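Please read through the structure below; I'll follow up with questions.
One protein chain omitted, others in place.
Then we have chain A:
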Amino acid sequence: MQRFHMEMESLSENEEFARVVTAVFMSRLDPTLEEIEDVKTAVSEAVTNAEIHGYAGKQGIIEMDLEIEGQELTIQVKDCGRGIENVEKAMEPLFTTDRSGERSGMGFSFMEAFMDELEVKSEVGKGTLVIMKKRIGR
């Protein structure tokens, strides 16, 4: 098993950083370009959620843990922000709490579409943990 742990501030600049770090880590699995792009998209969604919903634009630390076991890549993105009251509802396609109209409400749908497994654990006032898995190289 190979592991990587990272902590970053909830700044939008770090969305790209998290994607690039994940792409480099997963390159050990000899993934296709498509697999890399899929995982980068899912990571971008999770980190963006932590930043704009978890911490609601305020400062905070986002933790990212990457793990490779066999051909399986596991990604955990954790924040200690507001938490989600109703995870099931938040995961519905097109559901968003955003009022500007600029957010599509497709974040969790994208994580589901681009990864094999998605699990979301959240507690109001404590934070949210997103666990995603994908088998690389089928």
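The working rule: contacts are C-beta pairs under 8 Å (C-beta built on N, C-alpha and C of every residue); 3 or more make two chains touch, one makes a residue touch a chain; residues count from 1.
Keep in mind that, in the parts below, contacts and distances are computed from a predicted model.
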item: Per UniProt, the name of the complex member that is left out, chosen from "Flavodoxin family protein", "6-bladed beta-propeller", "Anti-sigma factor antagonist" or "Polar amino acid ABC transporter permease"; value: "Anti-sigma factor antagonist"
item: For chain A, the residues touching the chain missing from this view; value: 12-13, 15-16, 19, 33-34, 37, 40-41, 44-45, 48, 51-52, 100-107, 109-110, 113
